[in-house]
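With one protein chain withheld, the remaining protein chains of the complex are depicted in position.
Naming follows writing order (A and B), and every chain is counted from residue 1.
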Amino acid sequence: MNKKVALAIDKYGADTGQLISILQDIQAELYYLPKEALVQVSAAMGIPLSQVYSVATFFRAFSLKPRGKHLINVCLGTACHVRGASKVLEQMERSLAVSPGDTTADARFTLETVNCMGCCALGPVVNVDGEYFGQMNAGKVNSLLAKF
Amino acid sequence: MVAKLKSKQDLEKLKKEIAAKREMEKPLIMACNGTGCHASGCVAVTAAFREEIGKRGLADKVDIKASGCHGFCEQGPVVVIQPGDIFYHQVKADDVPQIVDETVIKGSVIDRLLYVDPATGKKYVHPSEVPFYQRQRRIVFGNNGKISPDNIEDYIALGGYSALAKVLFDKSPQQVIEEIKKSGLRGRGGAGFPAGRKWESCRNAPGEPKYVIANCDEGDPGVYANRSLLEGNPHSVLEGLIICAYAVGSHQGYIYVRNEYPLAVKNAGIAIKQAEQMGLLGRNILGSGFDFKITINRGGGAFVCGESSALMASLEGKVGEPRAKYIHTVEKGLWDKPSNLNNVETLANVPLIINNGADWFRAVGTEGSKGTKIFSLVGKVNNSGLAEVPMGMTLREVIYGIGGGIKNGKKFKGVQTGGPSGGVIPESMLDMPVDFDELTKAGSMMGSGGMIVMDEDTCMVDTARYFLSFLEEESCGKCVPCREGIKRMRQILNDITEGKGEERDIELLERISAVLGDASLCALGMTAANPVLTTLRYFRDEYEAHIREKRCPAGVCKALLQYYIIDEKCVGCRLCEKACPVEAITFKGKKKPVVLDQEKCIKCGICKDVCNLEAVGVKPR
Partner (left out) sequence: MITIDIDGRELKAKKGQTVLEVARESGIYIPTLCYHESLAPYGACRLCVVEVFHGSRSRLVASCLYPVEEGLKVVTASPRVKDNRRVIMELLLARCSENEVVRKLASEMGVEQPPFKTEYLENEDCILCGLCARACEQIVERSAISLVNRGVKRELATPFREPSAACIGCGSCAYICPTGAIKMEDKDGIRVVYARNWKTEFKLKKCKVCGSYWAPEAQLEYIRKKVNLPQGFFDVCLNCRK
C-alpha cells in the first residue's frame, strides 16, 4: 500500500494544493482511504494529520470504510426526484438492509446516493459500478440487484 | 506529430490544410457520445458502426465520429448521418447494419428511426426541422454535434483558436476587457455578474501571480449543461480561459470539474494535451511570448464548492468552507492572490464575442441579459434535454415550443429554476422572459440553467422539503443560520408532509428564512430559503391543505395517502402480491381478486409500478 500512496503523492509533486486529487487517486486504487494511507500522506506532504482527516471527512467522494464489491449510486437529483427516485432508494434500502453510505454485511454492495449524474432524460437513474440503468422504479430494483 | 504553431499565419495555414484533407462529400456517421447517450447505450452503437464499416471494407471511405452531447437526451442514442443531415433517434446496436446499408451506402432514409413529435405525430428527417432544435439558437452548444472532443483538428477546422490568435496579436489586454464589457456578457454560473467588470477588477488588483479559474462544479441537481459543454467541446472552454488569462494577466489557470463527471475530466485532459502539443497552450503560445498553463482539479463531491471562495479553498487542499467576501476574490482569492473565476459556459462565449464582436452578441437578448443561455430542460416534460435559447424567450415558449409540453398529457404546475438557490414559478407567470433580473424579481434566479418542469402530480411542499434536505446535506456547517436553520426548516417541512404540521409552522419557516437571507456566511445559506419562500408565495394552498386538512392534493406525501385495489380493473394476476415487499397483498379467490392490508402497507408504490392494468389507485387517507 505504501508504494501506491507514494506514487499518488509524487504524481502531483507533493503539492499541498492537490491534496484532494491525491486522495482521489489513492481511493481509486484502494477503494477507500485507509487510516495508514492518510497518515502517510500527512507525513510525506507536511500537512497536519487533522487537516488531512478533515478533508477526508468533508468530501462525499471519500470513504473511510472499506467499500463493497459493487458500488450502487442512486441519483437523487431534482429531475429524478420528481420522477420518483425516493421510492427507488427506499426499495434499495429494504432489499439490501442498509442505509446510504453503508455496505451490506456480506460486503457485496455499498449503497450511495448522488445528487445528479447528468442523464436526467432517463430518470430515475441508478448507476452500478459505472454502468447506468435508466427509467428505474421500485419494482425493478430486485431484478437489477440480481444481475450482480 | 504536429509541429508547434508559431504564429497566427501558422494557425490559418493549418486550418486550410485540415479543410483540404476533409472531403466534403465523404459520408460521416456522427454518433452522440455524451453521458446521457452513454446511459442509453451509445457505446455499443458506436462500436457496432466501427465494426460494420470495417467489415465492409469502408474504413477509409466513411468517417465515424463520437461527438459530444447533442442535447436531445430524451431521444438518445442519437446518430446524425452526412451527407443529408439525417437524424436518427433511439438507435440500437441491432439497427446499425441496416443504417449502413440503406442510409450510408444507398443514401435513403429509414422511416422507423426518425423522430416523431409526440404532440403532432409528424416525422422529421433533419435536426434543424425538429421542433426541439428549431427554436433554439445554438451559438455555443451547436458545435458539440460537429466535433469529436478528442480531436483538436475538428475544432480548428471550425475556426477554433482564431479568436485567441486575434487577441494575442491584434489586441491589448485592456482592449479585450473593453470588448467583453461592451458585450454585456454576464456570468452563466449563478449570480450573473458582468464578466468584463470582473476581469477588469482582477487586472487592476495589486498582487502577483494572478489566477484564472473555470468553474465546472455544476452542483445544481438536474442540470448538466456545463458537463456536456466541457465533455463535448472542451476547446471552446480552453480558448475562453486562455483569452481571459491574457486579459487579466495570469499565467496559471485551473479547470475545476465536479468529481461526478469523469468523461468531462478525461476530455478536458485530452484537449489540454493536444493544445499544448500544438503550441496553443503552455510556453510562448502561437509565438506571441504569452505563457499560460492549465491544471485540472476534480471536486470531491461537495455542492458548496461551486461557490467561488469554497472552490478556491479546496484548490488549496483545504475543506470547502466559504469565507466572507467583503474583500472580493478578484482581490484576494486563491492563495490570497487576485483570482478570476468564471463558469465554463461564460468562458465558451468569449471566443464568439472576440470573433464576431460585442455588437453581434448584444443583438440577441434583453436589455439586461444579452446573448443566449443553455438550459437543462428536464422533469415532466416531453422533450428532455439541453436547449440553448436567446435570453428573452418566454418560459412558455421554452417549455411548450421546445420541450413539447407536459409528459403523458398531464397539467403543468410549475417550473423550478436556479437549482436549490432558486424557486418554483407557477403557470400564471409562464409568459415571463428568460432574463436574470426577471427571474430574480419572481423570487427565483437563473442560476446555472436548471429548468425542472413539474406537473399536477408533483407536491410543492414535498419539493420544498426535498431542496432543504439537499441543502442540509451540502451545507459546509460553518455558520449557525445555515447549519442549524436549514435543519430546523427541514424538520418542520418533514412534519408537514407527514401530517404533523401546525398552524404556526408557516410563520416559523418565514422567520428562519429571514435570518438565512440576512445573516448567512455565503450564498448557499443566503438563498437556501428560496424554494420554501416561492412555494409559499405561489402554492400556499398546498401548505394549508397539508397542515389543516392533513391532505396532499398532488397525492405524493406517503403518510397522507393510501394505496387501494380498483376491484373492477383487477383480474387477479397476482403480480402485485408477488412484488409486495411486506406481503400486504393477498389473493382471496375469484370473488375479490386481491386484498391490500392497510395496516401492513408501507406505501412503497411497487404494486402500482408492476400492475399492467392500472388497477392500483392512490387516494387521500
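We adopt the following convention: a contact is a pair of C-beta atoms (placed from the backbone, for glycine too) under 8 Å apart; a residue touches a chain by one contact, two chains touch by 3 or more.
As the structure is a computational prediction, the values presented were derived from the model and not from experiment.
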Quiz item: Of B:362, B:478, B:574 or B:603, which one is in contact with the hidden chain?
Solution: B:478
Practice problem: May I ask which residue of A:2, A:57, A:99 or A:135 touches the chain that does not appear here? | Solution: A:57
Quiz item: Which residue among B:430, B:514 or B:602 touches the omitted chain?
Solution: B:514
Quiz item: Hey, which of B:22, B:182, B:362 or B:487 is the one touching the hidden chain?
Solution: B:487
Quiz item: Residues on chain B that touch the omitted chain in the whole complex?
Solution: 302, 319, 323-324, 326-327, 472-481, 483-485, 487-488, 491-492, 495, 504, 508, 511-512, 514-515, 518-521
Quiz item: So that we can see where the missing chain sits, which residues of chain A does it touch?
Solution: 35, 38, 48-54, 57-59
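Throughout what follows, only the chains that are shown with their structure count from here on.
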Self-check item: Parts of chain B lying in touch with chain A, wherever the complex brings them together
Solution: 35-36, 38-40, 73-74, 76, 219-224, 227-228, 259-261, 297-303, 314-320, 335, 376, 378-380, 384-385, 416, 419, 450, 452, 454, 458, 463, 466-467, 470, 473-474, 476, 579, 581, 604-606, 609-610
Self-check item: chain B contact footprint on chain A (complex, rising order)
Solution: 16-21, 23-24, 47, 51, 54-55, 58-62, 76-84, 87, 90-91, 94-95, 114-123, 125, 132, 134, 137-140
